[in-house]
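Data first, discussion second: the structure below is written as structure tokens.
Only one protein chain is missing from this complex, and each of the others stays in its spot.
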Amino acid sequence: MGKFSAFTLAWNALSHHQNWPRYWQNVPLAKKYDVIIIGAGGHGLATAHYLAKNHDITNVAVLEKGWLGGGNIARNTVTIRSNYLRDESLPFFVKSVSLFEGLAKDLNFNLMYSKRSMIDVIQTYPKMREIRRRMMNGYLHGSSYNPINVAELRRRVPALTGGGPKSRLPIIGAMVHKEAAVCRHDGVAWGYARSASRRGAEIHQHTEVKSLLRAADGTIKGVETNRGTVLADKVAVVVSGHTTTITETAGLRLPVKSFNLAAFVSEPVKPLVDVIVNCPDLGVYLNQSDKGELVIGGAPDPGQSFRRDMKQTVFEDAVVTMLELFPAFRRLKLLRQWGGVLDIAHDATPIISQTDIPRLFVSCGWWGGFKAVPAGGYTLAHLIATGQPHEVATPFTLDRFRHLDFVVESGTTTAR
Amino acid sequence: MTSSPLRFQTGGHINRDKPIEFEFNGKIYTGFDGDTLASALLANGIFLTARSFKYHRPRGVMGAGVEEPSCLVELLGVHAAGNHAATKVELRTGLRAKSVNCWPSPNFDLLSINQFFSRLLPAGFYYKTFMWPNWHLFETSIRRAAGLAAAPDERIPDHRYETRWWYGDVIVVGAGPCGLLAAMMASRSGARVMIVDDHREAGGHLRASRMIINGNPALDWVAAIVEELDANPEVTRLQDAIAWGYRESNQLMITERNPLEDHVFQRGWKARANRVILATGAIERNLIFANNDRPGVMLASAVQRYANEYAVMPGRRAVIFTNNSSAYELAHDLRSLGIDVAGIVDSRPSSAIGVEQQGLDMPLFAEHQVMTAHGGKKVQAVTIRDKNGVTTRLNCDLLALSGGWNPAVHLFSQSRGTLAYDADLASFVPDKPSQQVICVGAAAGQMNLAFAIVETAALTSSCLQNQGFTVAAVATPELSTITDYNIHPLWKVDGLRPGDKAFIDIQNDVTLDDIGLAMREGFDTVEHVKRYTTAGMGIDQGKIGNVNVIGNMAEASNKTPGEIGTTTFRSPFTPVDFGSIAGQRSGEVVLPFRHTPITKWNKAQGAVMYEAGARWQRPGYFPVAGETMQNAINREAEAVRYGVGVYDGSPLGKFDISGRDAAAFIDLLYTNDFSDLEIGMGRYGIMLSEDGMILDDGVTFKLAENHYFMSTSTGYADLVFRHMEYILQVERPSWQVWITPITSQWCNATICGPKARDVLVALGTSVDISAEAFPFMALREGIVADMPARICRVSFTGEVSFEINVWPRHAEAMWHRIMEAGAPLGILPIGSETSHVLRVEKGFLSLGHEVDGTVDPFDLGMGWIMSRTKMHAIGRRSVDIRRESGKPRRELIGLLPDSNGELIPEGAPITPNGDRVASEGFVSACVWSVVKQRVIALGLLLNGRARIGQTVFIRDREKTIKAIVTKPCFHDPQGHRLRG
Amino acid sequence: MLTLPCPFCGERDETEFVNGGPTKPPRPDITVTNSEWIDWLTVPINPIGYVEEKWWHAKGCGAWFTIKRHTVTHDIAKLDG
Partner (left out) sequence: MGYQISTERQALQATFDIKGVKAAVARKLSPLGLALPSDRNTTSRSNDITLCWIGKSHWLLVAPAEMETQLKASLVPDDTTHDCRVVLVSDVFTFFSITGPQANDIMAIASPLDTRPKKFPENGSTFSELFGIRGLILRQPNGFTIAIEQSYADMVAAYFRKI
């Protein structure tokens, strides 16, 4: 009786909810698997789900050093969008957004996916030009992005009272990205974990990979963990900010650096903003959760960091810029702030790739990768199962570094 | 409304001479100066003050400070803002407040119907339903129900918030007995001290107690210390100030709520000291039994504070339920205040109860537990139960709980200090510090004040001595008797049944059942339980409930609370206004802006001003009455092409570069050669990043041997400066090169057009300006219009140009002289929109248009600028590697679009056959050309140079526009005009 | 907020500085192979622990300097030598 529905909820209410099964099973750690996925974050768990669902590969272990879903998937500002700039990235993110739309049904789990649009507030002409370029390029790939005037912007976001004609940086226009959505971030991890587990994959929490093991011929053989050696035919490193920490144990160095990116929430208030508001010229973005708190994000910390914390300078900048556009929020209160460890590739574009070590795969460089969880898992599963990059993920292989052929999908839009 | 039914006639620390009227839920009440909203409401007999978050159960005040989980109010009027704990709202004239989260009132709340569906709403129920047809359909109504208070909608003027930095030797947080003692010692030692306390007056929990110190009321002792501290100018004492964040390098973030200056509403302090002393006290936790959330159920410490500090008795007949000795102090206080106590229910075995009960003639129910509280909108009775399950009913209208004390370790933990579980205290205490911080008093887990004081003196003393201060011994105050704490943890009462509403997080309506369900479903770490049930995620951040969650998880899984561990303590310690974080930073202090000496003139001419990068504002165009933007641009552009125009080029980045190795340095920076440049001449150069992408472009003049005058684009001047200093200081430290930014030392008026020279003649100059004597790309110094000037012959328009650089002190005069001299020739000021047209006609590149972070000089057809002899120039190697792959590149081309005179949006993609597929290039710039009298464009196109003459298709969403590919220059390709 | 030790000005608040990324080995000369160059250019050190990095005292004296900063604690250690 594990299926979720209004009916099963009512049925279980009769027994005071004493009989719900576990979301994921606790089983002993085996000696060997077909595939080991390191990291039970969004991408790792989604990969396990799609390996089972699309490729029938279920002898899979997801190894997680902490509690599943406790990495960046627990910490992000939940913006899902596909309004990227480059032809290389657009098909991937369009795919991811479309997978998100059907995900609650696919996983039989309410992720509270809410397609509520994102509005970019534009305050300078160079940004306007860049954003129009996104609009026209996005159209080619089925990602919609349409201009609205300032009056319409203010009608849709009444709380946005700053940026008037006399302000330091008047608003000159806005763009609506209709496909943008938010969704319960923890739910994505739990939904994928539950589905992967029900399809046969194992999830081992509190199992930290200490190093990668290579066979005599250099190929990958398995991993060393705090719970002993585990062997596997194929290993995928899907650990966001800790990627280099793991790959370097096998002598593999990657063009990524780790950063702390932080976010914060206000006290919960009654519905106030029902779209995602992104202010690229000022460098702040926000949305309001179903519980009422405003979820607000800014820039990453300067300098590498493995903290999950808030740097005062960066935080202050996000607050002051938010108040430029939402001056009434001066009296709104900060409730909590936190951070996460992300890795950013040299060209700011993700990496889903086979590595120089045969049968070792990485998926990293996801500094705006919550939106990418479905497509990231989908395409990594494809790569692991078939040995070939999925068509929408071909620009993201490590090959591009061999010729410095960067994609340069930098964070021209602030929202992750 | 003057009689407050529950206020004692005497006692307390309120100011009875100053009654204050206030409004709550539309009714007017009276309290006193010194009250909080909560104490005033209780004094007026208002118990039902709120409805709960999920089930809309009736709720009242439970605590007396930041820990308050339940009585949240929304402030109305001038200071409108939501979600304030009524226990932290000071009563002030004009205060208006209402309950949050209920409609129409807490007494009659429509959504209280949720209580009857509560069975359907266990933790995480929403993950299991609302999936058909989709969540978005349900979302609106669910969101409306959530969210507590409405958001503030009135604005506080910016300057009313302020932030400032503070530096000193010691910061003490908490002005309870231990904090005061520490601050006093630090002050006497000569240190510069800040002491921060969250209450309006110092004293900490002494204000809530009837303690005697040195034979007098404790507050006399407090007053003496306060007086001493205030007399020392090196001491900053902040009351009503919350230290909410502990950052790196021993910095505390503090919000002072009501600074004495009346022009400041709140002040944020960024205070940093060599040592921080945390004397933050402890926070009481509640106990878990059925209906433990009824109005009238309160923390024992809160009851004590109401009785002693505010002279309010929140009930007439009390029951005290405890698992430790601290609540007996309340029993004694109630006894001496003459309040009826129906009984002390003590879950500890009789043998564990000691001297604390002496002198109390009231029923003591040892080894008993409260099973349930009765009553709806106010508690009416409790059922208690002994260890054999025998139950008794006690009538009461007040139930005071003490589930034990949690040291306030929040700031310590934020400082990255570790915590340890102390089984004797049944709580988490500071363990290893990671910054220069010590904890004293209850915050350190010392629950016995006599010991705490002795320890505080010793710890403070060595902390000060470590910093080199001399510390005199302080007399230890003599205290009235104190009992030992002696807690026996009780994480929940025995015999609870499924479905009992035993709340563990009062604010988020999380019950013990919810914790059980989460654990059964596999959420077995404390972090999972938190996120699945939302326990501890409310405005109070679970200050009274979190350790109970941990205790119950430990019990259910046969672990110790230490093994379960805590969730992360995050800032802020308690919510603070965003305004107090931003302070005065708004408008230009967030986004400073820069003026040239000509800005005022430009604005007076009606220029439409644009942000021009690097914080400069520049005119875009100068429309005359009734003119469209395009007409204005055309008029200005024609002036330059056929007459003369002038623009204010002052924001261009300018650097004076000199020194023994200056020439080598310039050669390293630019891809082309500068070594053969003659003195007095300049050269255009492109600077690459080490990635091989274009970083900047500009002209550099050689003023003398090893002395250069470099100009950069406006927007990148700062970046270029940083880049140059990096190379010099990091890569080439042995080189002798000196760079001085002189952007603001030189203003420039660029006169351009076929009649430019005539203007200069009219101005009068000492320089021979003939084309032979003063060729293109030369620089001359001399007098222009009686002012010293540096003239450069560069051209970004394709016409003859003279850049007249003068010092800003002369700039306005020079500008006026130019306008005067040029008037007969029809000179026009031109804006950046016009410059854009002129440069597109010439095919000159612009950063941000053609250069979008992916192009190199070859792509732009500027291979000539990549010197063959300078392979070591910055970025060169990367360009070569990229090109070796042979992958086709997007190349700069011109476009003649077939658009019926309409401009094509810049950025429009070019697609194969105009199909809706991935692009093969894009339009980087598109203008109406005054020389071609048609729309022209520049673009980057895959293999573009090989496709000149072909037709391509530009795709603006639905629309497809044909265009012919041309060379990227539409005007005077040989450059005769600019050399003329 | 951190304080950073400028070799000229002493301890100053972080807001005065600009981060310049981790220290790279010296810039290779033109004789290195492509892959050596690419490694130098794109592959940074990324330790959990002390990272040697550059900062610029942009709002102060203008010095570019090197520190060793712990990527978890932000503690700053003395540079060797």
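First chain written, first letter: the chains are A, B and C, and each begins at residue 1.
The rule we apply is simple: a contact is a pair of C-beta atoms (placed from the backbone, for glycine too) under 8 Å apart; a residue touches a chain by one contact, two chains touch by 3 or more.
Quantities reported herein were computed from a predicted structural model and do not represent experimental measurements.
Among the chains on display, the ones the left-out chain touches in the entire complex are B, C. Check B:30, B:436, B:744 or B:846 against the missing chain and you find that the one touching it is B:744.
Considering the full assembly, B:584 is the residue among B:383, B:448 or B:584 that touches the omitted chain.
Remark: the omitted chain is touched by one listed residue; of B:495, B:808, B:853 or B:912 this is B:808. Only one residue from B:200, B:317 or B:594 touches the chain missing from this view: B:594. The chain not shown here touches chain C at positions 7-10, 12-13, 15-16, 58-63.
Where chain B meets the chain that is not shown, the touching residues are 159, 162-168, 192, 261-264, 270, 583-585, 588-590, 592-596, 616, 656, 658-659, 662, 703-707, 736, 738, 740-745, 807-809.
Note that only the chains that are shown with their structure count from here on.
Inter-chain spacing, taken between the CA centroids of chain A and chain B, is 22 Å.
Contact of a single residue of chain B with at least two other chains is seen at positions 247, 251, 270, 691, 878, 881, 884.
Shared contact sites, meaning residues of chain A that touch two or more other chains, fall at 312, 402, 404. Residues 1, 14-15, 18-19, 21-22, 35, 38-39, 41-44, 46, 48, 51, 53, 69, 71-72, 74 of chain C are the ones touching chain A in the complex. Every residue of chain A that touches chain B in the complex is listed here, in rising order: 4-6, 8-10, 13, 16-18, 20-24, 26, 67, 69-70, 74, 87, 90-91, 104-105, 108-116, 124-126, 129-130, 132-137, 139-141, 159, 161, 167-169, 184, 186-187, 190-191, 205, 266-272, 274, 288, 290-292, 310, 312, 315-316, 319-324, 327-338, 402-406, 408, 410.
Touching chain A in their complex are the following residues of chain B: 79-83, 119-120, 122, 125-131, 134-136, 139-140, 142-144, 146-156, 158, 161, 245, 247, 251, 253, 270, 498-499, 513, 517, 520-523, 525, 527-528, 531-532, 534, 537, 539, 541, 568, 570-572, 575-579, 581-582, 585-588, 590-591, 593, 610-611, 613, 691-692, 848-849, 853-854, 878, 881-882, 884-885, 887, 905-909, 911, 916-919, 922, 955-957.
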